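The following block contains the structure, expressed as structure tokens.
Of the protein chains in this complex, all but one are displayed in their positions.
Naming follows writing order (A, B and C), and every chain is counted from residue 1.
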Amino acid sequence: MPELAYRDALNQALREEMTRDGRVFIMGEDVAFYEGSYKVTRGLLSEFGPKRVRDTPIAEEVIAGAAIGAAMGGLRPVAEFMTVNFTLLAMDQIVNHAAKIRYMFGGNISVPVVFRTPQGSGKQLGAQHSQQLESWFCHCPGLIVLAPSTPADAKGLLKTAIRDENPILFLENQNLYGIKGEVPENEHLVPIGQANVAREGNDVTLISYSNAFHLALKAAEELAEESISAEVIDLRTLHPLDMETIRRSAAKTHRVVIVSEAWRTGNLAAEIAMRIVESVFDELDAPIRRVTAKDVPMPYSRDLEALALPQVADVIGAVREMV
Amino acid sequence: MPELAYRDALNQALREEMTRDGRVFIMGEDVAFYEGSYKVTRGLLSEFGPKRVRDTPIAEEVIAGAAIGAAMGGLRPVAEFMTVNFTLLAMDQIVNHAAKIRYMFGGNISVPVVFRTPQGSGKQLGAQHSQQLESWFCHCPGLIVLAPSTPADAKGLLKTAIRDENPILFLENQNLYGIKGEVPENEHLVPIGQANVAREGNDVTLISYSNAFHLALKAAEELAEESISAEVIDLRTLHPLDMETIRRSAAKTHRVVIVSEAWRTGNLAAEIAMRIVESVFDELDAPIRRVTAKDVPMPYSRDLEALALPQVADVIGAVREMV
Amino acid sequence: MKLTAQYTGTQLLQMYRQMLLIRVFEEKVAEMYTKGHISGFSHLYIGQEAVAVGVASALAGTDYMITAYREHGQAIAKGCDPKEVMAELFGKATGLCGGKGGSMHLFDLEKRFMGGFAIVAGQMPLAVGLGLCASYREEDTVVACLFGDGAVNEGAFHESLNLASLWNLPVIFICENNLYGMGTAVHRATALTHIAGHACAYGIPGLQTDGMDVLAVHETVSRLARNVRDGQGPVLVEALTYRFRGHSMADPLKYRTPQEEEIWKRRDPIPALAEMMSREGLVRSDALTETRQSVEQEVAAAIAFAEESPVPPEQQLMQDIYVPTQFMDSTGALHHQPMSISVDHAPEPEQALARRGETEGRE
Partner (left out) sequence: MKLTAQYTGTQLLQMYRQMLLIRVFEEKVAEMYTKGHISGFSHLYIGQEAVAVGVASALAGTDYMITAYREHGQAIAKGCDPKEVMAELFGKATGLCGGKGGSMHLFDLEKRFMGGFAIVAGQMPLAVGLGLCASYREEDTVVACLFGDGAVNEGAFHESLNLASLWNLPVIFICENNLYGMGTAVHRATALTHIAGHACAYGIPGLQTDGMDVLAVHETVSRLARNVRDGQGPVLVEALTYRFRGHSMADPLKYRTPQEEEIWKRRDPIPALAEMMSREGLVRSDALTETRQSVEQEVAAAIAFAEESPVPPEQQLMQDIYVPTQFMDSTGALHHQPMSISVDHAPEPEQALARRGETEGRE
């Protein structure tokens, strides 16, 4: 299998889907001529032309809304927000339109739109540019939320997302665009709603996703040296949650740590934990632990930023206190 | 003590604070000439004049932003969003500006703005007008989130909020504007961060807020007839959470039910539950239960809407299964 | 100019009937609301009928209409069945949206009535997207996007007009300037009160039309629709009109004077058209009477239909949240076995299916 960077895996998914289906098109700020501020859309303008790879003004509300309208009209828009921070300007369209249109119109229409956007902190971009909003999007019925952590899943989930009939928040991560991994060629489709047991283990389950998944994996490797066997679950789909996989693992290891780079209070981690408690309470040998970012707007200073974010050592620390 | 409706208690708080401090002013859609679509600002235009009671265009982003800017400049704006649904259009200003300005500017400025807005479902207003967004606002460090459920707290918390130096989301409830209760005259200040044990009990703790608090209270009354003694906590402040009061009660009754009218997945209830589990795990005799709205955009039809929302019977049912 | 030069009697009578149908329908809605058969918000269109009918009569059946929450009359003008509209207001299973939408969220894909939306200006970005579909597929469809004067102040208005102009999309933006957004008069909300004049900021034509004159609206929109269809890009139309009732059922209407209301009510578009037709001898007076009777019957039938229809069954609550995917059903619940509807063959919106051949053929 060829090795590809995460950004190139996404690029391949876009290219394949645009080739397969003439209704698929891309729109967003600087996605065409500039080839994307993270270069995910590199080469697509020259391959597919300006009709299908469309630069927009800096106007997130109409980027979202026009994509939704185009989806209602039968096209397959893939709209990019340059970063997740700017979805705050499009929240009304995402939450009050995309997520609700199908239901409130009695199922008489679907909204097959994909909103791609990178999240991520740790690059000293300051408070307004360092947010993770998955916990919000998961608190919104009608949306599907995906957050791949590997190049293969990035490709496979994006292809599935584009073919799906539902509005989808596709959360990439600016810290992952450069990571490499094997990526199946052509028809590689990863189903929505299936978590991946990325590493098997017996002593503790580490549940994570996106960039935090790599912290968890690293922690598992280091824990292995202490003979602690950690199972690592990469959620991939954040909404709806693959509780079956989560439960199975929790029932096996009896200990769970959830790792997320989003703020602690109100983090999706609490939802996952509660669902585990609600279903396999008696199987747990210790209270579930959450390793998250601190409840603080992200500081610019390198040292402070590192303190605000969860680190591999924090994951290891949490596990050590449990086993 | 005089009896006042919730809306009139709010009105009194506004009037008192505007009289006390010339920097306090009101802005929002139809708050002045029309006297507020829920009549909270009735009489204020004629009393304080158009400089201090200001109608705005339908333009939520600048309503929020101008209020924030005015707060930065030393005024004390109380900005109204006609309903919480429209805060989706102002999310960037609330989350990426109001909540972060103090921190990212190194503590060199404060943003003493109060955003008042009603939430609430159950009036057949349909999917786009029937949302509870407190779980979002609580997942945002820098904001304070208040949600009074009684006329007295409505007045006391609003007065405190107006005097506070922080950006505050003040969540009213459209189902509560008409309820009456005793309201202390003049200087009635309810501190931020203090939950209220509204009813004492020994068998189970019902934690709730806003309209859902009244469901909990009703449930407690009915449970009393079955000799189940429920303690009812009205959170009042949703962020930061008064965990001390919550923990004390949980340690006393050993059973907790959290009641919220917001969607289930990602509901603040999970955060509260997890914090209880993290601190008094061994004190619990049963897994914590969450009684919430279902994960569905709100349907218009009366019967469907009732099914989507938590009812008193659901609270009672949850308790019965625990004790 | 003589009407006969431009319209047949049948055409005019049809417009008259549509306006009257909306009027009588809305009056019944008010009655049903008071009786408690209809709940939630209800924003009546009474007084503004000439706009919806003038616009809809200038559009082709394949053209899109998309609008806000004051849309009962617009839906009917675009061809929706009054029975299904009324049933929706009653929250019944037979309603346009199965009772899930209600007054503010009517929708009819077949009639290309793309929805009532309850967030002021929220439909405007969607209209741009619908326009993009037409442009993308090189169809000659146009999109009529209706909104109120209050919407002009929202950021979405600005972003939408700019993008539609930049991309040269076939969208007719039609502002129904009824002088108020709730209790706020236009001049207290919009610095440039001449709404058509806002077109200057987008390099597109901006025209005012008399929203109390169905023929004026019809002619303005017909002419512009031709240009728009020709690929000349979007336009902004301001229709000056007036709502005879309050903003919603609860509005005490304290912000307008009775004098002002009187002036506008004298311009009621329905008797005005009747008079014009009579004056020019285009209809017999008993045709008008017959029209009223048939309209009243139609509305009565709509009420009866709504009353007799069943409420949506409980299991509808969690249906239609999602289109099922390979492992997820329409409630959002996950399943272990792939479901019969697989991702690849997911059902598609009717219009997408219908046009698929076309699109593929062209590309």
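Everything that follows uses one rule, which is that a contact is a pair of C-beta atoms (placed from the backbone, for glycine too) under 8 Å apart; a residue touches a chain by one contact, two chains touch by 3 or more.
All figures in this text were calculated on a predicted structure; none of them were measured in a lab.
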{"item": "Omitted-chain contact residue, chosen from C:61, C:197 or C:310", "value": "C:197"}
{"item": "Omitted-chain contact residue, chosen from A:96, A:110 or A:128", "value": "A:128"}
{"item": "Contact residue for the chain not shown (choose from B:189, B:286 or B:323)", "value": "B:189"}
{"item": "Residue of B:36, B:120, B:142 or B:310 in touch with the missing chain, whole complex considered", "value": "B:142"}
{"item": "Residue among B:16, B:35, B:92 or B:234 that touches the chain left out of view", "value": "B:92"}
{"item": "On subunit C, residues whose C-beta touches the chain left out of the figure", "value": "153-159, 161-162, 165-166, 188-192, 197-198, 200-204"}
{"item": "Positions on subunit B where the hidden chain makes contact", "value": "22-23, 25, 51, 54, 56-57, 59, 61-62, 64-75, 77, 92-93, 96-97, 101-110, 112, 141-142, 144, 160, 163-166, 189, 191-194, 240, 242-244"}
{"item": "Touching residues on subunit A - with respect to the absent chain", "value": "29-30, 33-34, 37, 55-61, 85-86, 88-89, 123-129, 294-297, 299-304, 307-308"}
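Note that in this section only the chains that are shown with their structure count from here on.
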{"item": "Gap in Å, rounded to a whole number, between the CA centres of subunit C and subunit A", "value": "38"}
{"item": "Two or more partner chains touched - positions in subunit B", "value": "61, 85-86, 88-89, 126-128, 295-297, 299-300"}
{"item": "Numbers and ranges of subunit C residues touching at least 2 other chains", "value": "97, 99-101, 105, 117, 119, 122, 155, 321, 332"}
